[in-house]
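Worksheet for the structure shown next.
Missing here: one protein chain of the complex. Every other protein chain is in place.
The block that comes next holds chain A.
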């Protein structure tokens, strides 16, 4: 290999190292808030106020056990899980079926409905929230699990139908026709043949809706309200902050445990989440 060529190579790789060093530095900066939370979550309040940056002199793990009981963490975790899981399952079920019918039977009604779904995606939550409280109170959908699930169904449908719609358009009809000839009912065709083919977009729909519902705050506040039997993690943390202002030792322990479930989920399913978000945003 000739010398100048080697030099070019070296120049390139040293530039790459420079880029890498810079990126790592920035990544550390990105992570620093988590460092502050973790380090201070095991300090006494006095120590936090004196020095919030260094490692604790004495590790106070009882911050965690205290706040675990105060915000009743297991209960909040369970409700977040319950509400998210049921709502997402409902959204997948209902929106895939609706999208399938809209693609396969593009009647004037179904086309208009699809247009309504798309148009409704621009409505901000704040523009319907007050009237929603009114309507859900009338229908006795406030303060119970069914109510919050129906709300998520209503708000989650539009994007999910659009995503399923885009995917189903590309599914060939021949397989379905063959199944019909073999005597399969229309419902059987959908469940046994079409739905399994929708797997990639189903993963996207699950991920986008899970991240949204898990972290959502204002809708549960309005719909669950004061019913403590349904408190989710964001509600529990907010309530805690209202009662224990400036008690940073407990607050940070509470925050650390509250962000853990979703971070663990993200690290486990990272590849799917990143792919899901990419395809969701390009098609949506």
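Throughout what follows, contacts are C-beta pairs under 8 Å (C-beta built on N, C-alpha and C of every residue); 3 or more make two chains touch, one makes a residue touch a chain; residues count from 1.
Quick note on the criterion: contacts and distances are computed from a predicted model.
Asks: If you had to name the missing chain as UniProt does, which of "Sugar ABC transporter permease", "Aspartyl/glutamyl-tRNA(Asn/Gln) amidotransferase subunit B", "ATP-binding cassette domain-containing protein" or "Putative GH25 family protein" would it be?
Replies: "Sugar ABC transporter permease"
Asks: Out of A:19, A:89, A:173 or A:229, which is the one that touches the chain we can't see?
Replies: Looking across A:19, A:89, A:173 or A:229, the contact with the absent chain belongs to A:19.
Asks: Pick from A:110, A:144 or A:227: which residue touches the chain that isn't shown?
Replies: Only one of A:110, A:144 or A:227 touches the chain omitted from view, namely A:110.
Asks: Given the full complex, what residues of chain A touch the hidden partner chain?
Replies: 16, 19-20, 22-24, 26-27, 30-31, 33, 36-37, 40, 48-49, 51-53, 94-95, 97-98, 100-102, 105, 110, 113, 116-117, 120-132, 134-135, 137, 139, 141, 150-151, 153-155, 157-158, 161, 186-187, 190, 211, 214-218, 234, 237-238, 241, 248, 251-252, 255, 258-259, 262-263, 265-267, 270, 273-274, 277-278, 281-282
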